[in-house]
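Next up is a structure, given as structure tokens.
All protein chains but one are shown at their positions in the complex.
Lettered A, B and C in written order, each chain numbered from 1.
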Amino acid sequence: MNYLIRRLAAFPLVLIGVSIVVFIAIRLVPGDAITAMLGTEAGLLTPQQRSSLAAYFGIDQPWPVQYWRWFTGLFSGDLGISVTYGKPVLAVILERFPLTLELALLSMLIALAIGVPAGVFAATRNERPADLGVRVAAMIGQSTPSFVVGLVLIYILSAGFGVLPTMGAFTPLWQDPLQNLGQMILPAVTLGCAFAASVTRVSRSAMLDVLSDDYVRTARAKGAPERSVIWRHALPNALVPVVTLSGIEFGYLLGGAVIVEQIYALPGLGRMVLEAILQRDYALVQGSVLFIALNFMIVNLLVDLAYVALDPRIRLEGR
Amino acid sequence: MKPILSVRDLHVSFGRAPDAKEVVHGVSFEVGVGEVLAIVGESGSGKSVTALSTNRLIDYAGGRITSGTIELLRADGTVTDIGSASTQELTKIRGAEIGVIFQEPMTSLNPVLSIGAQVEEAFRLHRGLTGRQAKAAAREALERVRIPDAERRLSATPDQLSGGMLQRVMIAMALACNPRLLIADEPTTALDVTVQAQIMALLAELRRETGMSMIFISHDIGLVAGIADRVMVMQDGHAVEQGELGQILDHPQHPYTKHLLHAVPHFSGGDAARTDTIRAQADEMRPTVAKPTLAVDDLVVRYPLKSGWLSRPFGAVHAVDGVGFDLLPGETLAIVGESGSGKSTTARAVLGLVAPTRGAFSVDAHAARPGQSRLPVQMVFQNPYASLNPRLSIEQILGEPVIAAGQRIDATVRARMTALLARVGLPQDSLARYPHQFSGGQRQRLCIARALMLNPSVVVLDEAVSALDVSVQARVLELLVDLQREYGLAYLFISHDMAVVERIAHRVAVMFAGQIVEIGEAKSVLSDPQHPYTKKLIGAVPTIARRRQHFELDTRQVPSLVRPLGFEPPPATWREYGRDHKVRAEA
Amino acid sequence: MGMVRAIFAHPSGRIGGAIVLVYVVIALFGAFGLTPHDPLMQYRIDRLHGPSPSYWMGTDLFGRDVASRLMKGVGQSFTVAFFSVAAAALSGTVLGLTAAWYGKRWDTVMMRLMDVLLAFPAILLALLVVTIIGPGTWTSVVAISIVYTPIFTRVVRGPALSLKTRDFVDAARTFGSSRFYILTRHLLLNLVAPLTVQVTLALAWALLTEAGLSFLGLGTQPPAASLGLMLSDSRNLMEQAPWLLAFPALAIMLSILGFNLLGDALRDILDPKTRRA
Partner (left out) sequence: AKLRMAWAQDATGLDPHKQTAFSSLRLLELIYEPLVRLDAELKIVPGIAKSWAFSADGKELTFKLDPKAKFQNGAAVTPADVKASFERILDEKTGAANRANYLSIASIETPDAETVTFKLSQPDAPILTAMTDTNSSIVPAADIAAGTIGTKAVGSGPFKLERWDPNSKEILTANKDWAGGATGVEGIEISVLPDETAILAAMRTGQIDFALLNDPLIATLVPKEPKLQLNRAPVLAYHVLQLNPARKPMNELAVRQAISCAVDRQAVLDTASLGEGKVTGPLTMPFFASDPNTLFCYKRDVEKAKKLMADAGMTGGFTATVIAATGEPPTAAAEAQVLQAQLAEIGVKLDIKMMELNVYVDTWLKGDFDMAIALNGGRPDPYTMYNRYWTKNGNLQKVSNFADDTLDALLQKGRVETDPEKRKAIFADFDKELAEKSPWVWLYTSYGYTAQQKNVQGFVPMPTGSLASLGKVTVGQ
């Protein structure tokens, strides 16, 4: 409890740090919303035209003033207006977030559903052919760039079988769950592949460690069948590293999976941030980076709390 | 009547066929119904492997029974050959017919499952109980091993219980289905003497109640004397001798058995205490030597406890509360007491590893010769494995104090290294080797050599021989005594093993809950304890002399050291017994 | 030398070591110009030729020999991966060690800072770095090392925290050993195993990240070749010239496989639990 409050108290500080860094970072990159909108035609603008456009985009003030305005806005939940979307930044982000969350959850689900059993299986067959098979498969999965997986999947499905889930025209889950899942399954598999591979490796090595622990011997001495020894006694003890890994990966995924979103035309956070950067939509970049950072911190906190739930020996106070 | 277990010509190997290493070479024994067979022998002699072969748990450790038969008399009167039994059959036997208790209760219970779930499992597996019934059975099982407040403990996880408590849980689990054979593999080695006494009492009582048979494994013959009917002595994978308890203790045949009985320290109630008491000589003949090398006065160490939003302190753990003693050159003061009584904290404060909350100690540098280090106090830790950095060579390890003192490693330093190595009995080529290339006893010698590199005047030894095998222990103790004489070292020797203390201490201080309750000349304190706690402590020490002694069951809890903020203990009043022996008066 | 022998005695170390060795040889051949063709030479008439005896892995859009470019690219990719991981490992180790040792506020500040870095979208980081020092090999190195520093910091901090409480550290304190001595000899030296494993893993990931950066045009600058750049350049030619995608992809996968196997082996070899005495 105490721990939770102290961790939460650190959030604003970190977020302020993030906001300052992103604010300066995005402005240090050459080009601005005007060049993003007009391209080379921006050169035709008269200084007067340019300054009125700058005022329109809210980038006419000195940086500290801009920052202060934006920062004070935060307290009333106002993250500014996105110039690309012509909408409040928060609204844009919240529109995109469900998809990103869904994609992250789905890929994690796939990863855990495949990775944990595979890792456990390999661990119980330590150094035997089945183990080697699983390990090599996992390494290949981990080492294939996701855009290669994505492109090849699309190509095989469309040119080979003439089927493809609907590209574009994304349907949210609550509008049509079936259609939505149809659209999400390929991207989730693409992301899940590499993710599952890492989960497999981590759960394998964690299981190997755990299987040589004393309490596993105790369980066997009690006459527990092998199935119960592995799934009930050993696995829960091997989950901490799996949770750590999943937490980190999940945290990354909540920031959006740019390449997969791009290939499968999903309107997720990752593409949104990339496009906001390319279009120099400062307010949107700032808002979304802040949002992503917050997510990341929340996920980290949840992972820490999950440790406690998983392993009563872990105490949070000292961490 | 048929024996419950009959093992003939058992051979066990580790590793796959070609490079298999045989560790048990043809052991045969029988365990009769209701009988306790003790297996004794030094570390690595194959005790555990033999015992774990009887229910084939050894399979999971990579071991294989290469030949021999293991016949188990089942409850229904049939005889099963364990060596050729199927996995299903073995699962039925394990837990139901053969229960096991392991050495380390802390690691042998699943840390993420509640106590209740783990005990219940035994009932679920072999009795088919479910739900509330299983829970009730688990509670009863816990009550049976005298766990107070069993209902509440069911939902606790192992980290919330003390070691002694956990060992009881282990026993409850092993006995859940009334197995007819219990294997107890060093069930008390990890525990305090007083707790050990309780566990032994419990085992003895349960055995009386149920009439089960037991294989009791230990390297402590004193302990075995209290419970066994028959004893088997193992050395290097062979059963070198077996027979009735009395016969083995009184008429050992094999040299190794004799060695076990005579060469290793056994507690003898102060009879074996050292007599070269410096203090007596100092008082009487050379008053100038009476200047202590180390004087500690009113040492207090408290760990604040914090809670709430702003981490406000609400109390403190009074780990050490007003400890005072002094130490003359060439003298050994042993601090004894059970786990958590503040022994290590005292040592760490003296070494400057923890900041004392209050108190003074002075180290007399003049008492020693020139060439003195800045820190004339050195330490030897309990665990020789953990106190040597595995990635440094011995030369680097021995050189560290020298470098820390700002000197360079030159020819004289190297010469000192070789001389010290020779002195502690290590081979000359040790300098280029790494810690993992030494045995436990050798490593502890390395630690001692390291502590001596800078001519300290005081050496603190915290459980310095506890982790060592009994016969190794004896040799290291001898070395320590020799070194003390040779260099005039003062030892602050911390241990919970009375037999060891008896061998090395000139004086003994008994700590209880952060305070010294009794201090004085070793012989006097050990043979004639005055404080009730000291009495209890000494009474709990198993000895060969007190053969088949009946241990009293005692389920009292150790007092909490947590005190409210600003709490000060009442000042101590001391009562004197004899010339150098005083006892704290109870408030 | 003992290390090399140990690696080759380990089953997966043997395979991993062999793969990495082959790559190093290939990279060296590439670096010294011992390629079948000039990797920059554009054979105009042979554009987009499939694999053949004269072009083992075919030619690209410009008629350049893919095999030769691959040999060059391996060197380039390994350079980026090696330097970025070295930089990340170095800074991560220093930060992680000091965070663990000094604890308290410094630890909190460092770990939160690492959170900030981790939480930052990598492309924004890359874009920023690129505009400050211009695109190219060293930009990738800086960008990737910034991304990996927090990971190394964490990898070091955890074990360092537990090493800090080990008896030999206490022993060192009673001798009065200097902080630097304790940090380097007692903590760092014992972190070699987890660090080595992490390094081999990070090398693998750095290869993929370099590919991602090239995908955004922030990595290796044409006409130089890196595995990642070759891969991302070939994506729209996947159907006309599948070999353009297949060979670099295989090359990346195989090298990562090599690093991973090597990492597994090193973990076994450096772990005192499994080390042969």
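Criterion: a residue touches a chain if its C-beta (ideal position, glycine included) is under 8 Å from a C-beta of that chain, and two chains touch if they have at least 3 such contacts.
Quick caveat, the model's predicted, so the values are computed rather than measured.
Considering the intact complex, the chain excluded from display touches A, C.
Checked against the hidden chain, the listed residues C:Leu113, C:Met238 or C:Leu254 yield one contact partner: C:Met238. Touching the chain that is not shown, out of C:Val130, C:Val147 or C:Met230: C:Val130 (per the contact rule at the top). Across the entire complex, the residue among C:Ala6, C:Val22, C:Leu61 or C:Val94 in touch with the chain not shown is C:Leu61.
Checked against the full complex, the one of A:Gln49, A:Thr72, A:Asn126 or A:Ser212 touching the unshown chain is A:Gln49.
Seen across the whole complex, the unshown chain contacts chain A at 29-32, 34-46, 48-50, 52-53, 56, 83-86, 95, 151, 154-155, 157-159, 162-164, 166-170, 262-265, 267, 271-272, 275, 278-280. Although one chain is hidden here, its contacts on chain C can still be listed: residues 40, 42, 44, 47, 61-63, 127, 130-131, 134-135, 216-218, 221-223, 233, 235-240.
Just so it is clear, only the chains that are shown with their structure count from here on.
Inter-chain spacing, taken between the CA centroids of chain A and chain C, is 22 Å. Remark: chain B and chain C have CA centroids separated by 47 Å (rounded to whole angstrom). Within the complex formed with chain C, the residues of chain B that make contact are 348, 351-353, 373-375, 377-379, 381-383, 386-392, 396, 400-401, 403-405, 436-437, 447, 450, 454. Residues of chain A touching chain C in their complex: 10, 13-14, 17-18, 21-22, 25-26, 28-30, 127, 135-136, 139-140, 142-145, 147-148, 151-152, 155, 159, 205, 248, 251, 255-256, 258-259, 270, 273-274, 277, 285, 289, 292-293, 295-297, 300. Listed in rising order, the residues of chain B touching chain A in the complex are 55, 57, 60-61, 87, 91-96, 98-100, 102, 104, 107-113, 121-122, 125-126, 157, 159-160, 170, 173-174, 307-309, 311.
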